[in-house]
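Below are the structure tokens for one structure; questions will follow.
Just one protein chain is left out here, and the rest sit where they should.
And then subunit A:
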Amino acid sequence: MGKMEDRIDGRNANQLRPLACSRNLLHRAHGSARWSQGNTIVLAAVYGPKAGTKKGENPEKASFEVIWKPKTGQIGKQEREYEMILKRTLQSICLLNVHPNTTTSIIVQVVGDDGSLLPCAINASCAALVDAGIPMKNLAVAISCGLMEEGSIILDLTKSEEEKLKAFAYLVFPNSPLTVIPKVPLSKEQPIEQGIITSVTRGAMPVSGYFDCMNRGVAACAAISEFLRRSLQKQSSDDTSRAA
């Protein structure tokens, strides 16, 4: 277990940086969200569904395109990889049969990068898709887990931690199952999607270390999932009261 002094910013191993999420910021976009984890800030905008799919995409299903905008400079190999990962992640959580032969564009603008950039972008994109009213199977929540030299695991890495660590993983999980029906508990048979959506690892990580990251990540994602759900519900209730 990482001690308090193990981390530069004074957090303990399981502690996440302060989370903030705001939606409906851009007027021209069909949906937008700003997600921040400490000094890592990402703005995501959703445009669509637009008519037609690109060459190579299945026209019988909805398709997605992700455009990554770095804070400064040109888009590189790393950003191209992030685009691909983000696209596949979002396609796996959206209902693709609802609007066949359409394309939804997600523009990801990096505002600040202090580590855990891809998880932050995934969380922002997910909130933006909700804001745009795109039908989704479930929400996706992402977290970064790092494996230290002595084998302990830390969550929500900063940039300096990512550079120093032996290995780290970006993990994406579906939001924790929840029922809105009172007095009806979720039975074990209900096929609410569990497991992992996306996993990206860097460095050499033993299998036991990876599974430790998974377990710690699930617990952290439950907290992020609850924050995201509260944030979405709060802003939805604000929207409906404003409309009334």
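We adopt the following convention: contacts are C-beta pairs under 8 Å (C-beta built on N, C-alpha and C of every residue); 3 or more make two chains touch, one makes a residue touch a chain; residues count from 1.
Everything that follows uses one rule, which is that contacts and distances are computed from a predicted model.
Of "S1 motif domain-containing protein", "serine C-palmitoyltransferase", "Leptin receptor gene-related protein" or "RING/U-box", only "S1 motif domain-containing protein" is the UniProt protein name of the chain excluded from the display. Looking at A:36, A:89, A:102 or A:144, the residue that reaches the missing chain in the full complex is A:102. For the chain missing from the display, the contacting residue among A:83, A:114, A:131 or A:161 is A:131, taking the whole complex into account. Residues touching the missing chain, restricted to subunit A, are 24, 30-31, 47-53, 59-60, 95, 98-102, 130-139, 174-175, 177-184, 186, 189-193, 228-229, 232-233, 236-237, 239-240, 243 (touch as defined at the top).
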